[in-house]
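One chain of protein is taken out of this complex; the other chains stay put.
Coming up: subunit A.
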Amino acid sequence: MTIAAEQEMPRSKRRSSLIRSPQFSSLVILIVLLAVFAIADGNFLSPLNISNMMAFLPELGIIALGMTLLLTAGEFDLSVGAVFGLAPVVVMLLVQNGGFDIGIALLAGLLLCIAIGAVNGLIVTKIGISSFLVTLSMLLVVRGAALYITQGFPLKSWDQPGFFVTLLAGSFNIGTFRFYTSLWWFIGLSLLAIYVLHYAKLGNWISAIGSNRNAAVARGVPADAVKVWLFILTSVLAGLAGMISAFRISAASPVAGTGYELEVIAMVVVGGTALTGGRGTILGTIVGALMLRSIRNGIVLIGVPGLAYNIFVGVIILAMLILHALLQKNAARS
């Protein structure tokens, strides 16, 4: 074999590959961004602003965790934003118009998310249509359903204190910081996702399916079943995030979550997960979620006109992706 050309991999090379890993470069950029915003505006790191950012972060972050696993397996889901809107709307309609108990309504909402994810997954795997087209159609169906059943009007959300409100949208103070229970959800689910993707048997399967589906199938990995479950998971997490959001602001709007699908995908790929599958990183996604959140927040604080700020967000995301691509090329060459 002509393996003689390959030298043994020295330890220093392994360390440098960590530094060149996509999540590391994302982390460096996140730190730079935070520093820039902190210097440009003293209020950026104030307890109130950090509390604000931490209130929004978990809602998109939770969806991003599911999206990371799904992207790693080589598929993606454009219907998450619509599910984010529909799930709480259905729950509140069942409570307000159907007279159901809030617990049962929440359960029904989650079952609906499971059904949406299952339909996505089954069409993608059994009929073989690309997930882009399937979930784009599902986005329209789900968003349309939310608008139709509410006649376009936002619903007043559940605001009576109780177990479920505390569970999903309770708040607590640490010093001068005010946090929501959603942060615990995000942290817990992140740890679970890290475990599953990097340390469990399932994670090995997910990466293998996204990297080379035929190879995985040839080794007896049930690729289609894994994908269907990941679609279900992503949908459920989107619905959960929607309910958390609706409970926090005490309103369920049929247009909530519009455009979230792209924001979530941006978080995931900015963190270093490959859009083409095979390479996924939950830590990178957490960094990506923090980055997009702080960009949105910081840009407003430093005085960029509100209407212009998407320009900056877009440019920063592009810059990140170019950087990842260059790093990837570099790694391949060495």
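Throughout what follows, a residue touches a chain if its C-beta (ideal position, glycine included) is under 8 Å from a C-beta of that chain, and two chains touch if they have at least 3 such contacts; residues count from 1.
Note that in this section contacts and distances are computed from a predicted model.
Participant: Looking at UniProt, which of "Simple sugar transport system ATP-binding protein", "Iron uptake protein", "Aldehyde oxidase" or "Proton-conducting transporter membrane subunit" names the chain that isn't shown?
Facilitator: Options "Simple sugar transport system ATP-binding protein", "Iron uptake protein", "Aldehyde oxidase" or "Proton-conducting transporter membrane subunit" considered; the missing chain's recorded name is "Simple sugar transport system ATP-binding protein".
Participant: Please pick, from A:202, A:255 or A:304, the residue that touches the omitted chain in the full complex.
Facilitator: A:202
Participant: In the full complex, which residues of subunit A touch the absent chain?
Facilitator: Looking at subunit A, the ones touching the missing chain are residues 1-4, 6, 8-9, 14, 195-196, 199-202, 204-205, 207-208, 210-212, 214-221, 274, 278-279, 332.
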